[in-house]
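Everything on this sheet refers to the single structure shown next.
Missing here is one protein chain; the remaining ones are kept as they sit in the complex.
As written, the chain order gives the labels A and B, with residue 1 at the start of each chain.
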Amino acid sequence: MTPVEQLADVAPEPGVSKPDPILVVDDVSRAFGGLKAVDVDHLEVQRGVITALIGPNGAGKTTFFNLLTGFDQPDSGTAVFDGEIASGKSSHELARKGMVRTFQLTKALTKLSVVENMKLGATHQRGEHFFAALVSPLWNAQERDIESRADALLERFKLDHMRDEYAGTMSGGQRKLLEMARSLMADPTLVMLDEPMAGVNPALTQSLLEHVKSLRHEGITVMFVEHDMDVVRDISDWVVVMAEGQIIAEGPPDTIGSNQQVIDAYLGSHHDSALDLDAGLLDEEKP
Amino acid sequence: MLLFVSSVLLIWGPGLAVAQEGGESVGTRLRFENVDGDRIPIEGGRVTVATLDGEAVAEGLSDAEGNVEIPVPGPGTYVLTLDVETLPEGVVLRDPDRLSTETQVLEGQTGRTIFALIAGDVTLDTDEGVSFRQILQLSVEGLKLGLFLGMGAIGLSLIFGTTGLVNFSHSEMIVWGMLVAYFFNFYGFAGFLGFMANWPAPFGAGVNLAFAALFAIAGGAGLGYAMDRWIFLPLRERGVSLISQMVVTIGLSLILRYVFLFIFGGSPRFFADFTAQSAITIGIVDITPKDLITAALSIIILLGVGLLLLRTKLGKAMRAVADNRDLAESSGIDVQRVIRSVWVLGGSLAGLGGVFIGLSEQVSWNIGFRMLLLIFAAVVLGGLGTAFGALVGALVVGIGIQVSTLFIPTELKNVGALALLILVLVFRPQGILGRAERIG
Partner (left out) sequence: MSLAAIDWGFILTQSVTQAFDFNAVVYALAAIGLNIHFGYAGLLNFGQVGFVAMGAYGMGLSITLWQLNPFLAVVVGMIFAAIFALILGLPTLRLRSDYLAIVTIAAAEIVRLIARSTVMRPITRGAEGLNEFIGPFRDLSPFSPGQIYGIGPIEWRGSQFFAVVVGWILVALSLLLVAQLMRSPWGRVVKAIREDEDAARALGKNAYWYKLQALILGGVIGGLGGMVQALGNATVQPDFFVAPLTFFFWLVLILGGVGRVWAPVFGAVVYWFMITFIQNTGRQLVDEGLIPTSIMDTSQIDQIRFWIVGAALALLMVFRPQGFFGSREEMALDAR
């Protein structure tokens, strides 16, 4: 049974347990100046599938993402990633263990070339140690290895024509692609994408979606934050809905839109129309 | 506890000085440094020059800057001897045996040498230990220093809060205020518009320091306005990064500091009024009337600033911008106008602070750097960007510095404050009053 098929038997309710979770979150909370931004009782993320995290503005999605990826530390609670306690670990430790994230505001390193950006993504590089860096023979072979992997990925993401350009010359969509490709250099088991479609022109959206789906084929687990319901419906296997810092609903994408609590949550913040999930491209939830 | 005032002659700058006339000479600079780190030149100190054989060659007196330069007939080794009789009272050679020093003169160059001096031994009460009276006395002096620092720290903190810029030239605004007050105290407008010489004060002559202080406030406000209007606003509009702007404030502080030196000269001076006052005793604490009044004025002014920030629309706007600039902007606050006001407020507070510091210590061109470091200690302690935190931090630093002299040598009192700065960053980087922000 594939990981996706396993999900079929899972009940669509918040905090439900899954057959093969890669990430398990318990009682994680984070407050800013008395305001509780995140307060999640329990969440499991199924291995090998694409999980979407949606919710109205200010729901705490990005904060939750930051907590999971070690960019912020929770006030309380634990997260277990791949059988190891993840909370309290710093972001780079988690990344080395295979949890690699991207950012809503793309972080392509504009003053490095595209291929250097890619090479940066590889972990366990010998030449990254200070003294080893001084002796080229220690890392030359590995460097060539990394470079060929980078070239292969660039080709797959159709960025090979920009290989030696500064990343700063790329368009917004190309940067998103680069960031995704770069995260694959780290051999991740879980990729966390923070609004991968934000600011990408429609022509590139489809290709981006295909790349996300291809990750699942390779057995990489994907979790992403998104506002666009169409995107969510198209590519995700499971949807988690957050509102006011809490998980209010979970379920397969085709049923989640009819969940009354979800509708209420969105109505609560957008009075104009039900489920206008597009509305939230402005990121106001960053405290 | 012995309070040493070590005094030294310094060779400024590396390498050998090049003689001015192309001929050979010997030279030295007579100055001593007081506990606050101000180098005070000695004028009229006599130095005699002799050959190694003891044959007298020449002699010279130090000028107002403490410089002595005496031409010698040619290259060779000469013996310089300091005439201790010509030194100011209380200043003596640290090692009485080193009355004379040798110096080698190379062709076309000036041979320089050093005389090390002690400006007398000032003895504090050693046998009674630390008394409550001492602590109280030092706390009051520290409170005074803290209040003056606070006037600078609030401005620095507000500018940081609203623009994100750490202004390394902030302390030069303090010195600026001090010098403006000095200028009006002695010369009035006639100082730069000569034709007014016969007009009444403040046009033709100096005014009482109390009025000169008003000019200092105006001068500080003007400098703050000018710096924002013609330097930092254009930089913000050009999109120059904060780090680059910070380097610009460094450059600005160097220019200002040495323009002050150029105009004012190197020797510390005193205001014309309220200088020599004897202390009065209140309870068990001794305090001079001028310190009492300036401290009281600082409290009133700082309370006023507090009210301004808490109650007025402008003050609320300042805090709003400091708190969350984007949010403030989107709620209709004219951010650039608020930033301008913050610069003007910061400049005028710094200017007045300068007058108070000049009155309490002395008027000097290079007091700024020490003040800057203490203000940094204060704002980091209080939490960068919070006005009230800066004030609390300044008081803690001021009192801490003075009381610490009971336990550590006076010459290291500022070191204590700076070490505290580093300790705060280790244990509570958001400062005493700062909110825990998300870092790292």
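Quick note on the criterion: contacts are C-beta pairs under 8 Å (C-beta built on N, C-alpha and C of every residue); 3 or more make two chains touch, one makes a residue touch a chain.
Predicted, not measured: the structure shown is a model, and the values here were computed from it.
Enquirer: Thinking of the complex as a whole, which visible chains are touched by the chain that is not shown?
Expert: Hidden chain, whole complex, touched shown chains: A, B.
Enquirer: Looking beyond the chains shown, say which of B:Leu52, B:Leu261 or B:Ile299 touches the absent one.
Expert: Hidden-chain contact among the options goes to B:Leu261.
Enquirer: Out of B:Val57, B:Val92 or B:Met246, which is the one that touches the chain we can't see?
Expert: Counting the whole complex, the residue in contact with the absent chain is B:Met246.
Enquirer: Quick one: say which of A:Ala31, A:Val80 or A:Leu120 touches the chain that got left out.
Expert: A:Leu120
Enquirer: For the chain that's not shown, point to the residue among B:Ala56, B:Ile282, B:Leu327 or B:Ile422 touching it.
Expert: Looking across B:Ala56, B:Ile282, B:Leu327 or B:Ile422, the contact with the absent chain belongs to B:Ile422.
Enquirer: Tell me which stretches of chain B touch the chain missing from the display.
Expert: On the chain B side, contact with the omitted chain comes from 4, 6, 8, 10-15, 18, 20-22, 33, 37, 65, 67, 106, 114, 116, 166, 168, 235, 238-241, 243-244, 246-248, 250-259, 261-262, 369, 373, 376-377, 380, 384, 409, 411-412, 414-415, 418-419, 421-422, 425-426, 429, 439-440.
Enquirer: State which residues belonging to chain A touch the missing partner chain.
Expert: Output for chain A: 69, 71, 90-93, 95-96, 100-103, 107-112, 116, 119-121, 123, 125-130, 132-134, 136, 139, 143, 166, 168-169, 182-183, 185-186.
Please note the rule applied: only the chains that are shown with their structure count from here on.
Enquirer: Taking each chain's centre as the mean of its CA atoms, how far is chain A from chain B in angstrom?
Expert: 53
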